[in-house]
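All protein chains of the complex are present and in place, except for one that has been dropped.
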Amino acid sequence: MFNYTFQWRQALQKLPQLFDGALVTLQIALLSMVMGILLAVILAVARNSKSKLIYAPATVWVEVARNTPALFQIYMAHFGLGSFGIHLSPFVALLAGITFNNAGYLAETFRGALRAIPDTQTRSARSLGMRPLQAFRLIVMPQMFRIAFLPTTNQMVWAILMTSLGVTVGMNTDLAGVTQDINVRSFRTFEIFTLAAVFYYFIAKAVTIGARLIAWRMFRY
Amino acid sequence: MFDTGLNLNDLMFLAKGAGMTLAVTAFAVTGGTLMGLFFGVLRAHISTWAALPIIFVLDIFRSVPLLIQLVLANAFQAIAGLNMPPFATSCVVLALYTSAYCTEIVRGAIDAVPMVTRRAARSLGLSWGQDMTQIVFPMALRVALPSWIGLTLGVLKDSSLVLWLGIIELLRASQILVTRLQEPMFILMVTGVIYFALSFPIARLGSQLEKRWREND
Amino acid sequence: MIEIKDVRKSFGPLEVLKGIDLTVQKGEVVSVIGGSGSGKSTLLTCINGLEQISHGSILVDGIEVHAKSTDLNKLRRNIGIVFQQFNSFPHLTVLENVTLAPRKVLGMSREQAEEIAVKHLTHVGLAEKLLVYPGRLSGGQQQRMAIARALAMSPAYMLFDEVTSALDPQLVGEVLDTLKLLADEGMTMICVTHEMGFARDVSDRVAFFHQGVMAEIAPSKQFFDAPQHAETQKFLSSVR
Amino acid sequence: MIEIKDVRKSFGPLEVLKGIDLTVQKGEVVSVIGGSGSGKSTLLTCINGLEQISHGSILVDGIEVHAKSTDLNKLRRNIGIVFQQFNSFPHLTVLENVTLAPRKVLGMSREQAEEIAVKHLTHVGLAEKLLVYPGRLSGGQQQRMAIARALAMSPAYMLFDEVTSALDPQLVGEVLDTLKLLADEGMTMICVTHEMGFARDVSDRVAFFHQGVMAEIAPSKQFFDAPQHAETQKFLSSVR
Partner (left out) sequence: DKLDDIMASGTLRCAVVLDFPPMGSRDADNNPIGFDVDYCNDLAAALGVEAEIVETPFPDRIPALVSGRVDVGVASTSDTLERARTAGFTIPYFAFTNVVLTREDAGVEDFDGLKGKTVGSVGGTFEGIALEDNVKEWGEGSFRPYQSQADVFLALSQGQIDATVVTSTVAGSIVASGKYPGLTIKGDAPYAIDYVGLIALRNEYGLLNYLDLFINQQTRTGRYQELYGKWVGGDAPDLTVPNVYR
């Protein structure tokens, strides 16, 4: 049945390159999450705003992020913006695309979490003399993060998987980019992509387990 | 209104791409849901230990980028001489990918059916199969539907990755047009609108159904 | 006749029933009382084969419930059971809730099943709620519907597991009235209950469970007026 | 001194407060009773500026609460308020709950804030729970913590909005005792409550709200012994 001889040795020689790629992947995912979370908090609050001027753009962002493919968003960040003369390098385009996507999804998660926090929490905080931002930062946000923690972890895994789309905009230093680079030179597609899959799997697992540990340390209430 | 080289012919080309996107999605979601139902029911009825192999395998589909899965599957079927057209490969991979998520949805929904309700059904003399079809599935469906709709929408979007195997779906069709017409922003916007137009009705249908059912409670 | 002979039942290391013997005659009403976790619910679910037993035997009309050869689905038609927690099928109307089993299990036509269902629903006072979904019913109405649903299978026996425990106090009465009605009509019943008044007035015999053992069983007047066992006395004084 | 002058408040078309006049002197304890939706909670949240008012004015120590120029954050430090539900910040320990505002709002050092917090927590009987998260506390303990948290800001006034309504009956007492203690120490308080015994024993005056109007206000003994208004009589007879 197999008209093909597996050449694992050849693929295994590339492990160090793949490892470097994995670090870049992790770096993009982390950066996009940090920025995505910041933006998502703003979007979530904006989505609860009564002012159309604030509500509308936030809603457009969230809807576009959630209703178009991530690949489309990344392609748009590179070539779409490129046609306006805004040149994002593959790294930045990938980062922007994933951040845009993260922010859109997380905004909805956070909005749900915000709704789950009773109004009296803010009222209590304000009654103690806290300013609106203080009340939000010290009282509402920590609770919001706890409620949203699990979905946020899932989004982090998504972000890692999404980095693989960078190859479509010329990204060649992340895990998928390195993999593809090795692939087109040797045509040993199966072996090299299997290794990449293993790498992704372990990164995803490491993040999930890491998140569990953090949750366990942080949310002791 | 717009000064564009995009003509009716090209719009048809995009529509054909959208049709391909829908076809892939339909196959993937149908297959994935059937598999998800099977594994989900199995998961709900055997112990976590016994289910460990299933959990592990399905987890892989959720922890490896779809792009990698597609390339790997394509390479594998090539090596194994299965002679599958890219369309079939794409559908199989997407279906497995869907089933990985669907299994969790199904299991969660079945677990959400109170034990006492199932016992009541069995006490009336309903067989296990009757219990599943008459009581558990209808009740679980309500719990599962919102997540399932979300999953379907996700697959619709993720199906764009099958362009990697040379399938001309919506996004690939738009790239071809971009190559020919050199109007990336405009064509991509049109593509985005089409994606929106595809997913919006599904989302609406879901919330409509949810609302209808909620009226009964 | 239900014959329970030296029934033992363990969940893992925990022995929940430690050798129960009880025979319930046709037409008899037996109430079972006892503290939480004493094994009352477990016994009921063993009787209709929802739970396996570890030792002993249970015979219903001479058929051994836990024998391999027994057709449990057939046996269960003959034993109605109503649980403490609301167990209506929320996706079906009241009428559909009641007709489902007669149609699917007994193979009745829709008309036939509906006729019987309406009869029983009228009996329990729900004639006006036929096309309503259970979500719209009060807890008491849901329990009465569950009773009608069980009755629609024309069972020879009815098992009730604290059917009023989850109800608001003002709803308890309507459900107990329904049970009393059934008892008066000569239904063979085992009622696990916390309602001492009901146990005293309606049942022929009362059994007291304590830590998996049937510590005492006696005709109801005698049981309440002169409890023998020390634990029974303690229990009765605590609930009065 | 809190001076409430012809205060009206509407939510959209619904007028919830229809001209309330009330002056609370330093050291006075005023209880407010009334049916659900009569506007009691709304009045309290107007007093510390959490809600806007549509008409009239509220002065606290001579400062107009709803004037544009008023620094509400500063004003609120002077007015403690405890709500019926969800008062504790679940992500902070009891000690952190109490020290947070003194540190962030008053700019105290951690040590200083903790010293004050421990004092007040001891006062309300929670000295042993300093490092526990509120989720581990009973409802009554949570409410007492909320009181300590408000006290830690050294307010001149305390507003209580049915602080015992969400509690199991056996926990009500411990919270009321804390309130009584405060009253005895001379704190100026407005207590919305359903506990008639408390209103009678602890408050100097009792006000009855009915559909957005303060139908009656009188010294507590007189209020309960000889209610003037027909609605008051009706209300009192319904809760007794």
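We just call them A, B, C and D in the order they show up, numbering each chain from 1.
Keep in mind that, in the parts below, a contact is a pair of C-beta atoms (placed from the backbone, for glycine too) under 8 Å apart; a residue touches a chain by one contact, two chains touch by 3 or more.
Remember, predicted model here, so these are calculated numbers, not experimental data.
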| item | value |
| --- | --- |
| Interface partners of the hidden chain - shown chains only, full complex considered | A, B |
| Candidate in contact with the missing chain, chosen from B:A23, B:M84, B:V143 or B:I202 | B:M84 |
| Given A:R47, A:R66 or A:R188, the one touching the chain that is not displayed | A:R188 |
| Sites on chain B contacted by the missing partner chain, in the whole complex | 9-10, 13, 71, 74-75, 77-79, 81-86, 164-166, 168, 175-176, 178-180, 182, 184 |
| Positions on chain A where the hidden chain makes contact | 3-4, 7, 78-79, 82-83, 85, 87, 89-90, 167-172, 177, 180-181, 183-189 |
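FYI, only the chains that are shown with their structure count from here on.
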| item | value |
| --- | --- |
| Between chain A and chain C, the fewest steps along chains that touch one another | 2 |
| Between A-B and A-D, the pair with more C-beta contacts | A-B |
| Chain A and chain B: spacing of chain centres that average the CA atoms, whole Å | 21 |
| Distance from chain C to chain B - Cα centre to Cα centre, in angstrom | 45 |
| Chain A: positions in contact with at least two other chains | none |
| Graph class of chain-chain contacts, one of line, ring, star, complete, other | line |
| Residues of chain B defined as touching chain A within the complex | 60, 62-69, 71-72, 74-76, 78-81, 153, 157-161, 171, 175, 178, 183-185, 188-189, 191-192, 195-196, 199-200, 203 |
| Interfacial residue positions of chain A with respect to chain D in the complex | 118, 120-121, 123-131, 134, 138-139, 142-143, 146, 219-221 |
| Chain A contact footprint on chain D (complex, rising order) | 45, 48, 50, 73-74, 76-77, 79-81, 83, 85-87, 89-92, 100-101, 104-106, 133-135, 146, 149-150, 153 |
